[in-house]
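All protein chains but one are shown at their positions in the complex.
So, chain A:
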């Protein structure tokens, strides 16, 4: 098992750092899956996470100048590592003006991702800062736990409002209630509602637009033939929504969510070279 990669371009480095920062806000521990062409940050739905799951996919070519990987075996040319994304985020935080960043999988006392940042210095040789991030190697027999979740059979799919606006609304609502109801319909209308003993607050968004999903053998049939005004709703933990929104440092190219009434809300945030899916189950 070998992995080494290098980033030399500052813009790529900043972009990569931003992705890591977003992941760090969403998960305390997650799985990093490395393949020849892609990196995935995966959080599988366990009770410990509150049932949320996350799937984030990046094309390595868009970030790394060098990328070499050898998986556990020839037929299974992949590596699955368990790590704390906050550590990676911290290691990259002070690499803002680095000459180069190298990431390597090592196993000195225990498996680590070694991040070596080469910084410019006043002297002839560069300053090198090395961070050893402990990781856990996930054995092949457990790889099935980390498969890409399928898009649920949703009732409504709708584009999200401007994330900044949505974030400030949700943040204020967070002070009042622990759960929030998201409801939306196929006419581009979405409401965010909270209700407590003392107060109920609803924020209405309209003209959001509904993304067209190509129907594959009619599996989206539940969405077709649906009354356009009919709201699908789900009550979810407001903190999870807030974490998702707070973690977004750059406006995504596309942001949408799929709602399965009373079951799950599936958020999809697409940037040019990164896609992030976040599944939040509905509260009972």
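Some points to look at:
Note that in this section a contact is a pair of C-beta atoms (placed from the backbone, for glycine too) under 8 Å apart; a residue touches a chain by one contact, two chains touch by 3 or more; residues count from 1.
The definition used in the following text is that contacts and distances are computed from a predicted model.
Hidden from the displayed complex is a chain whose UniProt protein name, among "Dolichol-phosphate mannosyltransferase subunit 1", "pyruvate dehydrogenase (acetyl-transferring)", "Integrator complex subunit 11" or "Cell cycle checkpoint control protein RAD9A", is "Cell cycle checkpoint control protein RAD9A". Residue A:125 is the one among A:125, A:144 or A:175 that touches the chain not shown. The residue touching the chain not shown here, chosen from A:31, A:49, A:87 or A:258, is A:87. Note that of A:133, A:238, A:264 or A:282, the residue touching the chain absent from this view is A:133. The missing chain lies against chain A, touching residues 87, 90-91, 94, 109-110, 121-125, 127-134.
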